[in-house]
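Moving on, here comes subunit A:
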Amino acid sequence: MTLSARALSLENVRFRWSGRAAFGLSVPEFRVSRGESVLLLGESGSGKSTLLSLICGIVTADEGRVSVGGTDLSSLRTGARDRFRAEHIGVIFQQFNLLPYASVSDNIQLPLRFAPARRKRAAPDEAARLCAALGLPEGITDVTAGHLSVGQQQRVAVARALIGQPPLIVADEPTSALDAATQDSFLALLSERIAATGASLLMVSHDERLGARFDRVVRLSDIAQTDGMTA
Partner candidate 1 sequence: MKPIHLALAVTALASPALAQEAREMDAHEHGVSVAEIAVEHGKVAINITAPGMDIVGFEYEAASTEDKDAVEAAIRALLTPEAIVALPEAAGCRLTEVLAHLHGGDHDDTADAHMDDDHDDHDDAAHEDHDDHADAAQHTEFHVSYAFACEDEDALTQIGFPFFDQFANAQEIDAQYVTETGAGLAEITRAAPTLTLE
Partner candidate 2 sequence: MILRLAFGSLMARALTVGMTILAIALSVALFLGVEKVRTGARASFADTISGTDLIVGARSGSVQLLLYSVFRIGNATNNVTWESYQDIARRPEVDWIVPISLGDSHRQFRVMGTTQGFFEHYKFRGGQALEIAEGHGLTDLYDAVIGAEVAATLGYHVGDPIVVAHGLASFTEHDEQPFRVAGIIARTGTPVDRTVIVSLEAIEAIHVDWHSGAQRPGAGTPIEQIRQMDLTPKAVTAALVGVNSKLRIFGLQRWINEYPQEPLLAILPGVALQELWQIVGIAETALTGVSAMVVVTALLGMMAMIFSSLNERRREMAIWRAMGARPLTILGLLVLEAALMAALGAGLGLALLYGGLVLAQPMVDAAFGLWLPIDPPTARELIVLASVIAAAAVASLFPALRAYRLSLADGMMVKV
């Protein structure tokens, strides 16, 4: 498998936050293949946030390389990294994903604002189609996001991550705010939709029970070493 065929690869990565209580993270090797779904298990404080910041290009590695879709993030300038993130990565947080004052449709289309290529890929009615596919009620696109239930908000966040088919979806505990019943159906939908677009999924969670739905389960402690205070 060539490098470019990998959705994500970290090699000999070292990173240390500057200015804060010194917290460092090193990842000798970690890869996600194209179309693969990986569950990364880790307690809070195990360096998840730092790892996700590295993958999304919010921070750059002090050493080693972080590649997304074959592009070395550290080779990009700051502005270009922000745009790269908009173009290639769909991000889902655990909660408060949406701008509460904006409509569902504006929320879903927000990343397209910063990603021209992704915008071109997205059909004009894609936001509505994604909402429908995610089981959201019809007409929800005009509703102000702040008025939705937490479950609906998370599904809108999925629609936002998927719009314009970015090759990599990064999800940070997207189910933690949901109750058990909703969790399961949410995950099912997520996997199904991601499979439909052929994107890779990297999901971070502390919940081992979710593992069944993934191609691969990796413990953060197996791939990364941390030192110092947690960030």
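Heads up, the rule we're going with is that a contact is a pair of C-beta atoms (placed from the backbone, for glycine too) under 8 Å apart; a residue touches a chain by one contact, two chains touch by 3 or more; residues count from 1.
Inclusion criterion for the candidates: all candidates are chains of the complex that A comes from, given by their letters.
If you're wondering where the values come from, they're calculated on a predicted model, not measured in any experiment.
One candidate among 1 or 2 touches subunit A in this complex; it is 2, while the rest do not. Of all residues in subunit A, those touching candidate 2 in their complex are 19, 49, 52-53, 56, 58-59, 78-79, 82-83, 85-87, 91, 93, 96-103, 106, 109-111, 113-115, 144, 146, 160, 172.
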